[in-house]
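Of the protein chains in this complex, one is absent; all others appear in place.
By written order: A and B. Residues from 1 in each chain.
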Amino acid sequence: MAGEASTVSAPVKTGAASTGLAMRLLRRWGTILVIVIVGLLFAKLSPYFASVSNFNNILFSMIVSALVSMGLTFVVAAGSFDLSVGVVVTTASIVTALLIPDIGVAGAIIGGIVTACVIGLINGLLVTYARLSGIVSTLGMMFVLDGINQFLTNGYQVPVDYSETAFMYIGQGRVGPIAFPVIILAVVFIIGHIVSTRSKIGHYIGAVGDNPMAAYYSGIVVYRWVIVAFVMSSLFAGIGGVILTSISSSAQPVGGEGYLLEAFAAVFLGATILGKGKPHLLGTLLGVFFLYMVSSGMNMVGFSFAARQLFNGLVLILAVGANALLNREEIHLKFI
Amino acid sequence: MTQEPINDDTLPAEGPSRRRLLAGLALGAGTAALLAGTRKAVAADEFPKITSNGKKIKVGLGLNYGPFNQPWRRGCWRIAQTVQDMGCELVTVRGEPSKQSEQDSARQLLDRGIDVLILGIYSGESETAYIVDQANQKGIKTVGFMVNAKNSPAVLEDTWGTAAVMGNWIQNRLQRQGTIVQTAEDKGFYAPFDMEVDMLSLMTSYQPRMKMLPFMTGSVSTTDEISKGRENCLSLLQANPDPNSLQLITSWWWPLTIGATQALKQMNRTAIVTNHYFSDQFLDVMASPDTPIEFSTDVPYHIAGDRVGQLAVALGQGQNVPNNSYFTPISYIEKSQAAAAHGDLKAMDQQAIALLKQYGG
Partner (left out) sequence: MTALIELRDLRKDFSGVHVLKGISLSFRAGEIHGLLGENGAGKSTLIKILTGVYAPSSGEILMDGKPVTIHRPIDAHRAGLGAVYQDSELAGSFTVAENIVLGNEGGRLWINRKKIRRDAVDIMHQIGLDLDPDRRASTLTAAEMQMVTLATLFHRRYKMIILDEPTARLSAPETKMLFGLIARFREQGITIVYISHRLNEVKELCDRATILRDGMVSGTLERDEIDEDVVTQLMVNRSSAELDIGNAGMAREAVVLQLTGLATDRLRPLTLSVRAGEILGITGPLGAGMEQIERSLGGLGAYTGNITIDGLPHKLHSPSDARRAGIALIPEDRRKQALFPNLSLAENVSLPALGDLARLGLISNRSASSYAASVIERLGIYPDAPERPIRYFSGGNQQKAVIGKWLKRDARVYIFVEPTSGVDVGAIRQIYEIILGLAAAGAAVIVISTSVKELLALSETIAVIHHGAISAILPRENCTRDSLLAMTISAAVPAAVT
């Protein structure tokens, strides 16, 4: 946050109410506060909501979406968009399921993840060396992958034999009360967090996304880090695909598209968390959690179909609105 | 349309009978004895007689239908009614019409102290296998509603049979000559549609003077399917401008059918339209005098709901129920019966809405 100026004058603050401690706290924790309040609201409305088991359920539901959203965070932090994230899940899932009978579980998992990384690499190359816009090229990739998915499966699901218990453990195993894939999610998050906050990968991706010119002049190889960001995005989606295959005991030919919109919502909602103002992994994770918590709450309380949509929308606007209200300092010229 | 299952003997003699004939020849038995049999003899079609043993148990059901899913709602109504009539309790949560939401609802229900869980209608056996495993660990039984579930009995749509009925009617109507096209939701989204589409394509391919145009893919439940159906049909008609180039459109999902009829009207073309799945809006359109819709099949979700409810209670009460797939009978009507069917349907829907209100609607 803005520190105190020393000998040189600080920029003028317009319209700031009081700059006391309370305001600063609210600015930092405002969005989280909204999340907590909504959670408490649901807990009050339904006795089944606030239980360990339901918490586990929410975490389980959000695994694939969380992985996809975290991957997308890297690309958005680098200043681009990746619209193919959802479909990559499906593709990785299909490749994994197809490979299991032929080369065994370990090979199949590696195959699925490598496929995802290759897709990410292609996306990255298109956006850098081929000079295409991120939105357009990943949109095109999305359609291409859709076609490939149909081609590989002919529209039918690809089953994984029930006897593949080792593979099934990935998505269906439990360690005590916690589902195994949730542990995978936690581990991936921790590694991702370390990479994005403590390594050059995260630091330079952030620099490139913030000011590509400044990064360029500093001698940072801008292209390299953009490509890395796209590979990260697809890699995370690929991991999600493998886990999804295990949970579903099969690879479904369609179904990944839903993750895309959720992921963007989570990334941009997450950017307002902890007052960072730019996308970061923890914020994204909390954003996904929020979306799924709301869904779970609505399920339990029994909202009608119409009310669900309404409530979902209102609650999202409230979450980002709270942040905007509290950060009214500078001239607002950021409309994305 | 009555609420009784339609007597299967009225079906054309092709199809399953031919299968049985060959099977009989292989066994070496006389043909006459086999031909005298009816479909009801096959175990998969016969639904067992179930009565309550008085034990009061809890049945878990996710209410995930959306605004376009009226058949599903009817099914849930009958499940609820049956459970109540048999003296047991229904526990529900309210979700959305998607695989993810279905599975979320199912898992939430596992914590509500239920004795048996009803799974359906989108997620297939593979996808809910892990939920069945979790349920079994808690001693909860499972039953499939319109889908199979692992190691569980299920009540399913007779997809092959429906497609056979549809195909036979079409071939008779067109005198086995002409070009047809079919449309349904996206492939891979709802397996029964995929099965019916494949079956009809297969049947058509055996008719030398009939042709099947490429499948028109519809949409998915969370989007405006009437518009999509209309758009698709308009493109199709543009691509085949000769009025004699298309004789019949089969739509396996009623919003797409309505869209198709709108397109035909807009382009001033004639073609016969057939449909699968009734609905309030659909039957209204089919009952109007100048509609191109001539034939429609339906899945009697209300019968399925009845049967699923019975199976669930029986399982929950510990009765012995074999893990079979049970099929619903096939309902079908022609244009002249549309108005009557509409009246019946409206009556059912009103009852459905009234009853389901107490479960959150």
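FYI, a residue touches a chain if its C-beta (ideal position, glycine included) is under 8 Å from a C-beta of that chain, and two chains touch if they have at least 3 such contacts.
Just so you know, these numbers come straight off a predicted model, no measurement behind them.
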Please identify which of the visible chains the hidden chain touches across the whole complex. A
Looking at A:140, A:159 or A:277, which residue reaches the missing chain? A:277
Candidates A:23, A:139 or A:220 - the one touching the absent chain: A:220
Residues on chain A that touch the omitted chain in the whole complex? 1-15, 197-203, 206-207, 210-211, 213-221, 277-278, 331
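Going forward, only the chains that are shown with their structure count from here on.
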Rounded to the nearest whole Å, what is the centre-to-centre distance of chain A and chain B, using the mean of the C-alpha atoms as each centre? 37
Any idea which chain B residues touch chain A in the complex? 66-67, 92-96, 98-101, 103-105, 107-108, 111-112, 123-124, 126-127, 129-130, 133, 150, 186-189, 194, 359-361
In their complex, what parts of chain A are in touch with chain B? 48, 51, 53-54, 57, 60-61, 150, 153, 155-157, 159-160, 162, 168, 171-172, 247-250, 252-255, 258, 295-296, 298-305, 308
